[in-house]
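Next up is a structure, given as structure tokens.
Removed: one protein chain of the complex. Kept in place: all other protein chains.
== subunit A ==
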Amino acid sequence: MTTYEEFIQQNEDRDGIRFTWNVWPSSRLEAARLVVPLGCLYQPLKERPDLPPIQYDPVLCTRNACRAILNPLCQVDYRAKLWVCNFCFQRNPFPPQYAGITEQHQPAELIPMFSTLEYTITRAQCLPPIFLLVVDTCVDEEELGALKDSLQMSLSLLPPNALIGLITFGKMVQVHELGSEGCSKSYVFRGTKDLTSKQIQDMLGIGKFASPQQAPQQQGPPQARGPGGQPLPPANRFLQPVHKCDMSLTDLLGELQRDPWPVAQGKRPLRSTGVALSIAVGLLECAYPNTGARVMLFVGGPCSQGPGQVVNDDLRQPIRSHHDIHKDNAKYMKKAIKHYEALANRAAANGHAVDIYSCALDQTGLLEMKQCCNATGGHMVMGDSFNSSLFKQTFQRVFARDQKGEFKMAFNGTLEVKASRELKISGAIGPCVSLGTKGPSVSDTEIGLGGSCQWKFCTFNPNTSVALFFEVVNQHAAPIPQGGRGCVQFITQYQHSSGQRRVRVTTVARNWADATANLHHISAGFDQEAAAVLMARTVVFRAETDDGPDVLRWVDRMLIRLCQKFGEYNKDDPNSFRLAENFSLYPQFMYHLRRSQFLQVFNNSPDETSFYRHMLMREDLTQSLIMIQPILYSYSFNGPPEPVLLDTSSIQPDRILLMDTFFQILIFHGETIAQWRQLRYQEMPEYENFRQLLQAPVDDAQEILQTRFPMPRYIDTEQGGSQARFLLSKVNPSQTHNSMYAYGTEGGAPVLTDDVSLQVFMEHLKKLAVSSTA
């Protein structure tokens, strides 16, 4: 048999799923003793170009409480044309159209290789995606110009039938009517007044129509309506198909002016982000409830008035820092968070996503607004300037398309999880909201967003992953018979970017094992990478609510307990401590996690913290691992590029390092290389090889830059350069100003830090793990 590594890889490729444990403990108690919870990281939309297009509806288990979907794991009686649900064991007849199936002639959903399958629901309506641009005009001319360019460019990236709308805001909020000729129209709202959804609708003149239930039907494909036909949907004026308003919107954007209200010396511009977002949400809520849509919010500074205000307009008062928050000195924060959370929940309830593109040198209030993105799956992008390639490229990449030319984004998705009786679902951590759907398989114990077996993903893309946590319900006294398998089925319904309604089903099964007797079976099935990511998500999720030290302590305790459980050692003998290979990297991940920006707020603004955590919560396993433990490559004349330890020792004068922290791509030139470069050897023909050496990491970096979303910050620095700090803050400080004199300096560059190095960390870990008193 193949190794677990291969098995895991295969599973990930096929189903986009990674379990922390690939053999499941058969009782609740044993599960609890595993320290790392039973869970998985699932990519609902993992790219599967090889999937066959299934144009019919899935077959459901007829038991009302179950409604699981026919899958390859089901037992099928071909003669009786019956299938047995593998979750509730209900015997279900096949529907009439399956009359012709035989063992040789199986439908795709019964073929084992299609444990993940995607159905296209053809009878559902096709709805074009909706994009509502919410643009901050309180930025300087250059910024605004760049932003306008990007927005105008984006029009060409949108499908012609996509609906688009525009809201601009500064001191006031303007909702622009599109497609009006001769006179551009907009509806203006005061930026200081919190309006209810109904008020907004009334003021926009769209509230009189249709209750939310009727509205979706009314909308129809708007382009299908014509003058003289039925009344156009009320919001039609604000959301128009791109092909209709392309020109006028381009002009509108072209004429967009900076917010004209004067900003006094020493003041911030008055920016009404909170109200603007509220209006955007209100508009969509009324016009297109339960339809895929994204609000794209572009902010160039903090909201400084009205609801959602994060700072006042007096420049003497800086925006809150972690320190302020810690001291409970951030007077606007809680109120603002409440405001944005409420908006996020409203948006999520209607399947609308909120993207935030924040470009400013200072913070813009992402901390307060984060829930808008986190709950709805919207993007959060943090940059310095709209005029930077970081923003431009990133924004462009939002509209990336797959090989079929379709957007790599899905809308208004719902993930439902079904599990065997032995399992219950504790919760999910990811860019989603719990739908609060109770069911027999919902656990009372919550981890992350629990209390439900369904979660809403207002928008998600192939990279999006969600961590799901399970609970084994079997009591120790009544273990599951050996050889049995537990099943989990993930049903993701979503609106494809083409407008189609699709359902993707993934069904997986794992063996049960009795941990008391066969712990080695279970430990062998440990996926340390998945575990690291899941633990990271759990920790970060806790960190959002808990205080820093507690969280760190929890991380440490969990690590120690895991080592105690699965390490091989003699009591009280640290040197005897050994970990199995599939556990060996886990402590290192935890070490870097502890040092990471996810848990350490020092030197980070609250906004940055929010942004980093946001990304960790949604990216797939590989990317998440990069975030936790950056990758370091070394380039030298000595050979091809090689990955090296994230350690000070890797910093050598004759090397070029390429570090990928996910958020940054950093090229670091060793001291010697830097000198050479400064002397411009690379321009001399005889040093062509040097030029190539310099170019190699740049090319590699470009490759990464081209694919990653959001685009990382690209840093080119050298030994002693100011930006080298990014590297130095990440590497394991095996050499510090404390230790350098002891070891000499030839091995690398010392780092000025009091942090413990990985070696020290490990030593302490061993000590604690083997301690009988711990």
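Convention: a residue touches a chain if its C-beta (ideal position, glycine included) is under 8 Å from a C-beta of that chain, and two chains touch if they have at least 3 such contacts; residues count from 1.
The rule is short, and it goes like this: contacts and distances are computed from a predicted model.
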UniProt protein name of the chain not shown, from "Protein transport protein Sec24C", "Protein HIRA", "Myotubularin-related protein 9-like" or "Electron transfer flavoprotein subunit beta": "Protein transport protein Sec24C"
Sole residue of A:Leu157, A:Met203 or A:Ala524 that reaches the chain not shown, by the stated touch rule: A:Met203
Candidates A:Asn22, A:Asn92 or A:Gln174 - the one touching the absent chain: A:Gln174
Contact with the hidden chain (one of A:Trp24, A:Tyr42, A:Phe114 or A:Tyr187): A:Tyr187
Selected from A:Glu141, A:Glu255, A:Glu568 or A:Asp699 as touching the chain missing from the view: A:Glu255
Residues of subunit A (touch criterion as defined above) contacting the omitted chain: 172, 174, 180, 182-190, 193, 195, 199, 202-205, 251, 255, 260-262
